[in-house]
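Please see the structure below; I have some questions.
What you see is the complex with one protein chain gone and the rest in place.
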Amino acid sequence: MPPTSSRESRGAGLPARDPARTGPPDPETCYRLLLLIRTVEEEIARVYPSDVIKSPVHLSIGQEAVAVAVCMALRLEDVVFGTYRGHAAYLAKGGDLDRMIAELYGKNTGCAGGKGGSMHLVDVEHGVMGTSAVVATTIPEALGMAMAFQYRREPRVVVSFFGDGATEEGVFFETLNVAALRKAPLIFLCENNSYAIHTHLHQRQAQSDICRKAEAMGVPAFRFESDDVETVYARIAGAAARLRADPFAGPCFFEAPTCRWREHVGPGEDFHLGYRTADDVRRCQANDALKKAAGRLTEIRRAVIEREVLGAVARAFERAAAAPFPEAGTLLDDVYKEV
Amino acid sequence: MPPTSSRESRGAGLPARDPARTGPPDPETCYRLLLLIRTVEEEIARVYPSDVIKSPVHLSIGQEAVAVAVCMALRLEDVVFGTYRGHAAYLAKGGDLDRMIAELYGKNTGCAGGKGGSMHLVDVEHGVMGTSAVVATTIPEALGMAMAFQYRREPRVVVSFFGDGATEEGVFFETLNVAALRKAPLIFLCENNSYAIHTHLHQRQAQSDICRKAEAMGVPAFRFESDDVETVYARIAGAAARLRADPFAGPCFFEAPTCRWREHVGPGEDFHLGYRTADDVRRCQANDALKKAAGRLTEIRRAVIEREVLGAVARAFERAAAAPFPEAGTLLDDVYKEV
Amino acid sequence: MERELSFVEAICEATDQEMGRDRNVVLFGLGVDDPKHIQGTTKGLPEKYGAERVFDTPLSEDAMTGVAVGMAWAGLRPIHVHIRMDFALLAANQLVNMAAKSYYMFGGKLNVPMVVRGMIGKSWGQGPQHSQALYSMFAHVPGLKVVAPTTPHDAKGCLIAAIRDDNPVLYVEHRMLHFQKGPVPEAMYEVAPGSARVTAEGADLTMVGISYMQLECLRARHELAAVGIEAEVIDPIWLAPLDLDTVVRSVRKTRRLLVVDNDWAYCGVGASLVAAVAEALSGEVGIQYRCLGFQPTTCPTSPTLEEAFYPNPASIAAGAHEMVRGDSTWRPPRRAYPETISFRGPF
Partner (left out) sequence: MERELSFVEAICEATDQEMGRDRNVVLFGLGVDDPKHIQGTTKGLPEKYGAERVFDTPLSEDAMTGVAVGMAWAGLRPIHVHIRMDFALLAANQLVNMAAKSYYMFGGKLNVPMVVRGMIGKSWGQGPQHSQALYSMFAHVPGLKVVAPTTPHDAKGCLIAAIRDDNPVLYVEHRMLHFQKGPVPEAMYEVAPGSARVTAEGADLTMVGISYMQLECLRARHELAAVGIEAEVIDPIWLAPLDLDTVVRSVRKTRRLLVVDNDWAYCGVGASLVAAVAEALSGEVGIQYRCLGFQPTTCPTSPTLEEAFYPNPASIAAGAHEMVRGDSTWRPPRRAYPETISFRGPF
């Protein structure tokens, strides 16, 4: 790779348009997904104080747009890897709603049989790989899976979602280097909400242009100016098409700005903590992707979708509440897989 | 930090000259140190087949110039951190010769009482911190010490030596970021000999401009074109002066090209392995810093220094051979420091 | 009247007093200066000692552990805080290959006076990666010391001892113990290695409860007392080095040893204790041994499974009862204990 300036090489190797998939995202699907995620998480927040969910939850309210835009550009057989803040990616990729809520309720109908909880969602059939509570831990796993697809010449794309905080862990850099060396069909997707818990990016990274770090590792990088669904969708669709066409096309890196509206963990707001202000968040809320998506639909279509989504969410919570807890006797099941 | 291109920011913040210390390095000291290291290591290689040294040795024959140039720019109270390939840095910084050879012989007069061997040299009085066999492990230690000096406002500089291979380990990136955040008085010094064992840098790093990685972490970086002692000395002296003047001046990164003449570990050559050719090494040997340094002295001065160095080395090996091994009864000494 | 503090306040006070006494003590870790100040254990310290001595870090556990070692070599006494013990795994290389070994491998030249605080999560669905104890992995390694205080008194005394220790010490805090209150002297004092404590006397069996299991053993003892069994309970406090004599002395008397570990039993401190006592009392007649610990699986999130995962007062009492009376069917009445009631997530 010839040395190029950080600015010049941004986006190098990433075609701006993929003829097959860069039309505007379907507005109904988009609205449905955004609304689904928002509704699910608001319902989680609502029921949380009643203790039916006995496990930490990291809500992505406000951050839905990136996951939705990215996952709309993916196919069923493509795969996403997320974090403990993984509800949005799980649902956007098509993860089963009932099994997700049951998982949060610790029920044996949950996607991980109640053994994982909110931080360890999984839906292999829909391409949602297991999420993890230790920051940055699924980044190399995503690469491993991409390398497996490449090895088998399967035209499948892997997306690794992670936060800005993950880009401080050593494994992030190690993984980018290996991904670039192996030219793996992998999209790195940094959801930069500016905070790791309560600490701002600028207090954590001396040079806080994350794309520049990716490029220094040999991975072409592109920073979105906003989390606008259409823009993100178009770029990711293009990148995905490129990776499907050539399993040795090599990884790419995207950074998307986003904003967490609620507290780091738990259902509430956190302006009283003083690390950011309500105004900071209100500015983001003014650009709410959900509202924008709603505006693109007729009132009638919107109402239909709303009824559908609200019904599905309500049912999921009811089913989760009604489902049985795992029997204590199953405690030692699935420690090892034996034939 | 304003975003600048990788090329432009190289060397940013590093004054080219330090009025106090950038005169040419004293040619006699320079020759003495280069000769000392070369002679010691050739003697190690010579005696190695007789099994008096029962421990892996990683020789830096051919790589002496960087350690010598850097350490000549340091003061007694400054500190260096090295690797398992640490003989050169140990000796260049003024580490005790007798205690080093005794350490290789596993004798209780060794700098680590025989408990460490060649890979774990230490001479705290002369500012040589303990070296380590696990690649990249002393890089954050160097930062910790620099932060301690900074905290105590001691005008002391820390140099962290490591190989090109170390710049693949996650901890390297983590440490650079923290060093830049804390503006620690630390000089990172990458001795790039192009190989980690038998694998070339280009097979290991997708983007192999290491300085660019350092800059992406927020550490200004400079690559030397060669291991020329005068050039390296001048730059390092300047950087050290800057760090001594202001404990919050912030870290800097240097990459120096160098060439290992012998095999990765052990006393021999390794051209038969086929990963590089004898010609590759011969090209480096044509620029041998030792020969160049010799050329700068009169024959008489050279002869005096040679006699002195050869005598000291011979005595060190004799003393090491004569010294007693540690008693088995001391096995459990120094597991814990207790008052 | 003795002054009462919570476990959290005791940690904070010990840190404060040591920082006040010794300018070499510095404190860092993810969130130490955060508005939630690590459950309160660092409350007021950032303001009092400033950002050079008390500071947040990037998500870089590996490097920050090496930084602590380097600081310690330079004579500082760093305290590095992990809000979950689980994250200490990212620092395993630095802890085991550098911190544990440096004093020895450098021939006594570079010692490492550092403290690593690691918190064990439990309850409220902490789940697989936020509930591990892992102290047995580190206690395995010569050169590291490990301490797991269980009372506010010892929380303070052990932390002071750990900070003053010239060696790397892993200071293990159980989140459920954070809630406990108890008498804590205002003056500074050390609870040093070699000070295993008999927390309750008894003649029928010896129970050793490690970390939070100390509390559970004391509760089990009540249940046993109700049926006429007198258990002696021991708190080892320091897990490395271990004060074996206190345990051997007790078992010599009671002829029964039940160790309840707050970690997986296999390759754990608890099993090692059993082995060491069995070795010390080799050939003696008819001594009974038993070790309980986490069930041999990853910790599940769902409450019904989580409950079955841990030893509890009932299962401990039942185990002890079987050892003493040979009856494996007896169970004490079900009860709920205060910290499990008052504790609510998220954390």
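Lettered A, B and C in written order, each chain numbered from 1.
By definition in this document, contacts are C-beta pairs under 8 Å (C-beta built on N, C-alpha and C of every residue); 3 or more make two chains touch, one makes a residue touch a chain.
Quick caveat: nothing in here was measured; it's all calculated off a predicted structure.
J.: List the displayed chains that the omitted chain touches in the full complex.
T.: A, B, C
J.: Out of B:168, B:215 or B:255, point to the residue that touches the absent chain in the complete complex.
T.: Within the whole complex, the residue contacting the unshown chain is B:168.
J.: Using the touch definition from the top, which of A:25, A:82, A:110 or A:238 touches the missing chain?
T.: Spelled out, the listed residue whose C-beta touches the missing chain is A:110.
J.: Tell me, which residues in chain C touch the chain that this view leaves out?
T.: Against the left-out chain, chain C lists 86, 89-90, 92-93, 96-97, 100-101, 104-105, 127-129, 132, 134, 136-137, 139-143, 240, 242, 263-272, 274-276, 278-279, 282-291, 296-298, 300-301, 323.
J.: To test your reading of the contact rule: which positions on chain B touch the chain that is missing from view?
T.: Touching the chain left out of view, chain B contributes residues 51, 53-57, 106-108, 110, 113-120, 132-136, 165-166, 168-170, 196-199, 203-205, 265-266, 273-275, 325-328, 330-332, 335.
J.: With the missing chain put back, which residues of chain A would touch it? List them for me.
T.: Residues 110-116, 120, 122, 124, 129-130, 132, 134, 137-149, 151, 170-171, 174-175, 177-178, 181, 333-339 of chain A touch the chain absent from view.
What we mean here is this: only the chains that are shown with their structure count from here on.
J.: Taking each chain's centre as the mean of its C-alpha atoms, give the chain farthest from chain B.
T.: A
J.: Rounded to the nearest whole Å, what is the centre-to-centre distance of chain A and chain B, using the mean of the C-alpha atoms as each centre?
T.: The mean C-alpha positions of chain A and chain B differ by 44 Å.
J.: Rounded to the nearest whole Å, what is the centre-to-centre distance of chain B and chain C, using the mean of the C-alpha atoms as each centre?
T.: Centre separation, chain B to chain C: 41 Å.
J.: What is the distance in Å between the mean C-alpha positions of chain A and chain C?
T.: 36
J.: Pull out every residue in chain A that's touching 2 or more other chains.
T.: Within chain A, the residues that touch at least two other chains are 168-170, 203-205.
J.: Where does chain C touch two or more other chains at once, residue-wise?
T.: Chain C, residues with two or more chain partners: 58, 60, 62-63.
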